[in-house]
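The block underneath contains the structure these notes are about, expressed in structure tokens.
Here the complex is missing one protein chain, while the rest keep their positions.
The chains carry the letters A and B, assigned in the order they are written, with residues numbered from 1 in each.
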Amino acid sequence: MSLIQAENLTKVYGTGNTAVVALDHVQLTVNPGDFVAVMGPSGCGKSTLLHLLGGLDRPTEGAVSIDGQALAAMSDDAVTELRRRKIGFVFQFFNLIPILTSIENASLPLLLDGKNAADIKQKAVELLTKVGLGQRLDSRPNQLSAGQQQRVAIARALITEPILVLADEPTGNLDTRSSDEIVDLLKQVAKAWGRAVVMVTHDPRIAAYADRIIFLKDGKIVNDAHLEAKRTDNAEMVSHMMRTIA
Amino acid sequence: MKFQLTLAARYLSGRKLRTFLTTLAIVIGVMIIFGMGIYLPSFMDAFNKSLLSASGQTDVMITLKTGEAFSASSTLNRIKRIKGIETIAGSLERTINLPPDFYGKDSPVSALTLTGVDPSVAPKLHDYRLTQGRFLERGDGKVAVISERLADEIGLHVDDTLKLPTPEGVVKLTIVGLVPGRTLIGNEQVLVTLTEAQKLFDMSGRISVIEANLTSQDEAERDAIINTIKTQLGDTYAFGGLTSGSEFAGAMQLGQVVFNMFGVFALAMGGFIIFNTFRTIVAERRNDIGMLRAVGASRKTILSLVLTEGLVQGIVGTAIGLGLGYLLGVAMIAGAGSITKSLMNIEMEVVVEPLLIVVSITLGVGVTLFASLLPAWNASRVTPMEVLRPSSGQVIQHISRLATIVGVVMIGMAIAGLLTGVFAFVALGGVMFLIGLVLVAPALVKPIANIFGALLAMIFARGGTSLLAEGNLTRQPARAAITASATMIGLAIIVGAGGMMFSTVGTVMDMFGKSMGSDFLLIPPSVAVWKGDVGASATLKARINAVPGVGVVSSLRYAQSTLPPSAQTGSKGETVVSVLGINPVEFPQISSMDFRQGNAQDAFNALAANDRNVIVNGILATAANLNVGDVIPLVTPTGIKNYRIVAIGGEVLSMKINTAYISQASMKSDFRKSEDIFYQVNLAPGADPSTVEQRLSKVVENYPQFRLVAGHDYTAEFRQQYNAIFGGFYVLLALLAFPSLIAILNTLAIGVIERTREIGMLRAIGATRRQVWKTIVAEALLLASLGTAFGIFAGLYLSYVFVQGMSASGIFKVAYTFPLAGVLAAIAVGLLFGVLAALLPARQAASMEIVQALRYE
Partner (left out) sequence: MSVRHAMLGLLAQNPRHGYELRAAFHALVGGKKNWDVKPAQIYTTLTRLEQGGFVAEDGIEQDSGPEKRIYGITLAGRELLAEWFACGVEPGHQQDEFFLKLMIGLASGVADPYQLIQNQRTHLFQKLHDITKQRSNIDPGRELAMIFLLDKAAMHLEADLRWLDMIEGRLDEIKRQPLPEPESKPRGRPRKT
């Protein structure tokens, strides 16, 4: 069964003459282990798609189900709970709480879930170590670099062991090197841990990490490219490349 | 919940200054309520203790409800034989207020309780446990047994002589024995034989207390016995000690209402400050909140998050407020002690009622929670989408049209209420006016800011600083209005209370001049609260009259009475009434009353006619809803007597106390009192004041309970005492003004924090530190001007309401005086506070590092 099932997803902002169709009857399925990049020119509806998939906003038309649960049928609190338990979010501006330490920031979703404090801490430490922040456990966000802050945010997204991670321009505020590290981390989340990752980005280099790229234009999916690695012609392609360059 | 607490604690400690300032607001509110709450009951308590005798050692204690003495033969003999009574005895007990320094300079003893007991029966009722000497014996004359503590305090031993003021002049008693001090703090005891006490006070055959021990220990049987006694004596008697409060209670309740109002106003300001802070907090954290919502915090969690933060502040603020309030109460008791002691002969100690603690905590924590409720609700409405927006988008505040309309309507209703002249409407109108003004304030911010902005532009001529400041205020009209409202309430109270005081003092002094206009006065230790005063028998009056150069002498006599519930509409309990006996012929020659109903001529003639006629004062008439022509039953030692009201009016000394004026003849026949407690003396035409004063002081020499004062001296003294009492109000006003300082400081500090980036930008494009500083100060001045303008406006209204309310309540008529000094003080205080409040944030803004400010998120 697919993890995300979006049917006829439509979102219209405003009414009458000022109405803007942000998303126009989009069909989409995402499976566990998928690492999907959503691309498209600005205003194409890629952020809107992410909001709808994450239950942050409600569609004007159409339906989303996550893990078999139809969001439309759920109350605000139920959607909130679904978000808390099954979805991890990574934002462009990290959105860490400035007054909390790495551990505490990473623990937030579990704290909100009212879990046992000691377990939470252990889990947070484990995750932060995995994302390479084992040395910065008690640092506040302002003591961390942008890349490190985003790692904390990823740890926060992963702490509930979500089945789906939604990332909105996760590298938008990072330098090239940190961007590579972060997107690599997201790729691992999909590949090694078997979660589905849906990431909005405008950077082709970042999108190329994904094994599926969805192109949106004017609220519609214009292309859905599966980039399965073809090892065989890979070497040949590069050599061709090199020669053209030379 | 632990998570909310952690987050709240972190947020609070993250912005220490702001947390401190907002918490301080709560601290002050709670401090005032709690401090006043300690002060007033302590005062009442001390008051009661000084008046009430100790009881409880005997099974039954019977007094007249009025506390007056009664005939021994008609009561004691009637119940003596009731079955089940083991021992029974009557005694005569009187509180004696001592003139200052009666036992030498700085003597701590200000009052005594003189008890005349039956030496043969009393030791069976009370265990006197003599520590030295002997107890009284039948036939003892001028001998006394006194408490050890009293002996210590005035440095006397067995066989020494104790001086006491009595209606017959100073008497000397030989101390024959010492008993331990009373466990209950109060006036120290002097025991003499009953016959001697009756002689000293010219009350032969009279007693004031009957005490009895019963044979049975069984509750039901005891109740049966007591009931038998009750039916024998009738309902003018009280069982189990004096239950009546005091004639002063009414006045004190009024004071308590005023003080509580101050506390509530202070807390309301605290509420405003908290509200303002939390609004800002929520606006600042929209991103954080959005993120929390996105990662799975429910609306409820967000709501409880903000409320928890409010709760933490409320609890901490209340705790500190309780501590400081206790100190305030203690300090006020210490400070006011000397005044009350000299004025009313009362010593106070600190009493904290559990209910007060509960009320203070409920109010302190409750107001904070209430104030953070709306911001918390708004926070819970933040959508998770907020997180995906770039940070620090300023939320533009719209002026709610509805709020403005409601505010205008409320102000309109308040004014209408004022015009009706009905006390309830006028008082309600005062509250509505303030709320209305708060609601209208946001809409008024812009026009008023424009006016003051133009003024400021003239002062800060160059640099566009005032323009910026004005812009900053009008951009956030709601916040500016809330801050201005806090200032407004503070200043409104200053102006309002100022107006009330000026009006009251003016009116009272006017009355005082009329009532106390005589050339000389003989005043007892306690004025107005007459009960403990020891008067003098008619001989003194005769002697004064005999002094050459004395023209007219008028005296007052005192008795206590009660008005049974049946005589009043609306009131459930008995009303304690202070009855003053006047000579209707002499009194009008030397003094006068202010009449609200009836006129002087008819009233005094009616009193002189020797029927049971009475003049009641305003506060009593209002409390019991009395009118001229009504007949009221007064409880007297000789039973309930019906008096007809001939006028409503009073003189200045008793204006705060339920008082009834009857003729001295009626007082003698019904209350069996012929003791003068207060004299007014006028000179004969052409007499030399200083010679007469010398002669008078010779006459009064043997009556140390009286102080001879020249009329104008007394007026001055009275004014001074009045000012001393109002001095306490001024301290309170300062305390109230303080939160408004915090409110301005808070808003400015928050404004600076919020605009950090903007200030960095200003600095980057070339604004000097000085210009930034000026902008912030100008903004503060604008805010302060707003608050001051509102405050004066509201204050004038409030003072008018106070005055109207006072007149409408019928206590006494007050003429309105425009509180010019109050207005000027408010302007000075408002602007000064504005600048003071600006200094810190302005410095902070000016000293900002450009690069860091630009990077600030």
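By definition in this document, a residue touches a chain if its C-beta (ideal position, glycine included) is under 8 Å from a C-beta of that chain, and two chains touch if they have at least 3 such contacts.
The shown structure was predicted, so the numbers you read here are calculated from the model rather than taken from an experiment.
Novice: Quick one: which shown chains sit in contact with the chain that's not drawn?
Specialist: Listed by label, the shown chains it touches are A.
Novice: Looking at the whole complex, which of A:Val21, A:Ala63, A:Leu137 or A:Ala225 touches the chain that is not displayed?
Specialist: A:Ala225
Novice: Could I get the residues of chain A that touch the absent chain, sorted low to high?
Specialist: Those residues of chain A that touch the unshown chain are 41, 184, 204-205, 207-211, 213, 215, 222-223, 225, 227, 229-230, 234-239, 241-246.
To be clear about the criterion, only the chains that are shown with their structure count from here on.
Novice: Could you work out how far the Cα centre of chain A sits from that of chain B, in whole Å?
Specialist: The separation of the two C-alpha centroids amounts to 66 Å.
Novice: Which of the residues in chain A come into contact with chain B in the complex?
Specialist: Interface residues on the chain A side: 47, 51, 54, 56-57, 76-77, 80-81, 83-85, 88-89, 91-93, 95, 97-100, 104, 108-109, 111-114, 117, 156-157, 160, 168.
Novice: Along chain B, where are the residues that touch chain A in the complex?
Specialist: That would be residues 2-3, 6-7, 10-11, 13-14, 287-288, 290-301, 383-385, 387-388, 390-391 of chain B.
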